[in-house]
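Just one protein chain is left out here, and the rest sit where they should.
Note that the chains take the letters A, B and C in the order they are written out, and that residue 1 is the start of every chain.
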Amino acid sequence: MPHQTEIKVRFSELDPYSHVNHAVYITYFEVARSEALVTAGIPLEMVGEAGYHFLVVELATRFKHSAVAGDTLTVETWLSGIGRASTRWSQRILRDGEVLTTQEVRVGMANSQGRPTRPPAFILDALGSGPITEPPGDLRGS
Amino acid sequence: MPHQTEIKVRFSELDPYSHVNHAVYITYFEVARSEALVTAGIPLEMVGEAGYHFLVVELATRFKHSAVAGDTLTVETWLSGIGRASTRWSQRILRDGEVLTTQEVRVGMANSQGRPTRPPAFILDALGSGPITEPPGDLRGS
Amino acid sequence: MPHQTEIKVRFSELDPYSHVNHAVYITYFEVARSEALVTAGIPLEMVGEAGYHFLVVELATRFKHSAVAGDTLTVETWLSGIGRASTRWSQRILRDGEVLTTQEVRVGMANSQGRPTRPPAFILDALGSGPITEPPGDLRGS
Partner (left out) sequence: MPHQTEIKVRFSELDPYSHVNHAVYITYFEVARSEALVTAGIPLEMVGEAGYHFLVVELATRFKHSAVAGDTLTVETWLSGIGRASTRWSQRILRDGEVLTTQEVRVGMANSQGRPTRPPAFILDALGSGPITEPPGDLRGS
């Protein structure tokens, strides 16, 4: 099972079309990745104190259906790849089992000077061993 | 020349890494597209009053360099494609001529019930005739 | 007991001082009032469909301690006054029982043209009868 986060839509996140503004989903996805890191044992604060931070390098997002007032959403997050200098995350947002939005995101690592660097061992270990590497059942090959 | 918008970085858009949070660029790009539509003669309010609205269908964004406190950014926006049911926009954010972020975004059209629909003639005309279809000089083929 | 809402601090809500930016608390308070209205049986969508909306007229906020990364906050919300043309709400944000922020806010009512108007009976009834009129125990007179 991938990591799951629940997010309630806030009124101020709706735009004049009465649906969640598209940029807000990018924040929802970030909230979910932060919580997945907590689950993996490496909250962002710990990563920062060790002199590192994650940097989003690229993302690709598809918007299929809109979230609206009153919605409680589930964000699923799983690691789809761990490379030498970056990790790949897959994410999707669901409402009652229906997929509203999907995202692929590549995240690099920077040192305290903001320079790209390889993730240190404690981060690779935490990411590699955790349950957050499992895609959702319906996306798993047989 | 593509459409150009100036945006000043706000303090609250910086995160604990003292750079602009990645989700904020998605908003900067939306600000720039809205202003490009004003230039094309079809501000979002007019589109809305005519019973239509634009819907972001997908986007792909690359983050190369970070914007920081005090930066004034230029967002370049140009239409890279007009299809039957959607338009393609290319955008990039620069600081002093250096490209920080690029984005490709596909935007669909919805009617007042939120259903996908073809853009009406006044929108296609406004988009097709304007100067916003021109890419920046350094991206133009010879 | 006043209405209670739990809110988890999001990474993007932190500013370069690594604490929650002060404007974000205003949004937290709005989230809590929206949920209090759901509890009272009059979610904002219902109010809107009936042709009304709430308008914040004035607010006064005191910031005592900062929320930081990883915090889960409790927002307490109670109605401190129901007038002819507006309602008064008192709110506070706590972390583990410690008060971080307090707010007094006066909210008016507007009709579908955006004009100030008296709240209709169904809203006054819902507000007046609910449990959301009770202040927290430590603020109740003896």
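Keep this in mind: a contact is a pair of C-beta atoms (placed from the backbone, for glycine too) under 8 Å apart; a residue touches a chain by one contact, two chains touch by 3 or more.
Keep in mind that this is a model prediction, so the values were computed, not measured.
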Seminar exercise, completed: Missing-chain contact among B:1, B:31 or B:139 belongs to B:31
Exercise. Looking at A:5, A:21, A:34 or A:86, which residue reaches the missing chain?
Worked result: A:21
Problem set entry | Touch residues of chain C, complete complex, unshown partner | 16-17, 19, 21-24, 26-27, 30, 48, 53, 55-63, 66, 114
Seminar exercise, completed: Per the touch rule stated above, chain B touches the missing chain via residues 8, 10-12, 27, 30-31, 34, 38, 43-45, 69-70
For this session: Write the list of chain A residues that the hidden chain touches.
Result: 11-12, 14-16, 18, 21, 23, 69
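Quick note on the criterion: only the chains that are shown with their structure count from here on.
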Exercise. Which chain lies the greatest distance away from chain C when centres are computed from Cα atoms alone?
Worked result: B
Exercise. How many Å are there between the centre of chain B and the centre of chain C, using C-alpha atoms for each centre?
Worked result: 35
For this session: Provide the C-alpha centroid distance between chain A and chain B, rounded to the nearest whole angstrom.
Result: 24
Exercise. If you average the CA atoms of chain A and of chain C, how many Å lie between those two points?
Worked result: 29
Exercise. What positions in chain A touch 2 or more of the other chains?
Worked result: 27, 30
